[in-house]
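A single protein chain has been omitted from the complex, and every remaining protein chain is retained in its original position.
Right, subunit A next:
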Amino acid sequence: MLGRLLARARPVSAAARGGRAWTHSGAAAADGGSVCADEVAKFGQLSREWWSRTGAFKYLHTMNPARVRFIGGILADLGVDPRGSSAVDVGCGGGLAAEALGRLGLRVLGVDAAEASVGVARAHVAEDPMLAERVAYRVATAEQLVREGAVFDLVASLEVVEHVADPARFVESLVRLARPGAPIVVSTINRTPLAYLLDVALPEYVLGSVPRGTHDHAKFVPPSDLQRMLADCGADTLAVNGLVLNPLTSECHLVDRDCGLLRDAGVQANYILAARKRA
């Protein structure tokens, strides 16, 4: 057990994901959605660091392959061929996940409320000539897309829900963006003492690897809460896995939710969840 704890004793993720937040413009805020203006400003300022593997978002770079493998596995389980399917990445930030999903073969729309992040994402994907036409970005919120009536074969929102003002409403928008029967994948951080240690205290105050104030422990979301929010708007949970960093290899691994009789032992900090919208 100590080993397990130590394995996580380095910040598993810590870093924030693209602020699901309003743009600085008052117009967007007026829509009264789930977004939080302070968060948008925060990620806008950090946007230049999105693609630095040593910067504020380095843990996201580490986590990304594991998150995308999880999503690829869910698509395979549901018999969805990524080629020819559409996906939306809500709160795409600099486009780390959107590009990776594009490489799986999906047509991806990345949206983020922070204009600066979307600018970075656009510039970065333009450097990849094999991806540029499969991945597009917009400054938008989930609610905006819902109002436009957009639906997708996959809805992903990774490391975002812990940054929004109204998680329940945010989750509802995610579900409305999914085609009936389509998967919704959300990753975030559990509200536990361990998560405070690994995702706030260590990275922000001890190691200084993540800017202070990136995460607010009070806004972390336990998996059971997330499952309930999803179920309330018509999406049943398919799978929940923990995301654990191996500090020796700096690689991130998917772990089971439960460890034998220890319920939720694997999802004490970062986790990823897939649900399916009822048909």
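We adopt the following convention: a contact is a pair of C-beta atoms (placed from the backbone, for glycine too) under 8 Å apart; a residue touches a chain by one contact, two chains touch by 3 or more; residues count from 1.
Here is the rule we use: contacts and distances are computed from a predicted model.
J.: Given the choices "Adenylyltransferase and sulfurtransferase uba4", "RNA polymerase II transcription factor B subunit 2", "SCP2 domain-containing protein" or "Ubiquinone biosynthesis monooxygenase", state the protein name listed in UniProt for the chain not shown.
T.: So the chain that does not appear here would be "Ubiquinone biosynthesis monooxygenase", according to UniProt.
J.: Could you tell me which of A:D128, A:E148, A:D216 or A:D232 touches the chain that is not displayed?
T.: Per the contact definition at the top, the residue touching the missing chain is A:D128.
J.: Which is it among A:L101, A:L226, A:L243 or A:V267 that touches the chain not included here?
T.: Spelled out, the listed residue whose C-beta touches the missing chain is A:L101.
J.: Determine and list the subunit A residues touching the chain excluded from the picture.
T.: Residues 53, 61, 64-66, 68-69, 72, 82-83, 97, 99-105, 122, 125-130, 132-133, 135-136 of subunit A touch the chain that is not shown.
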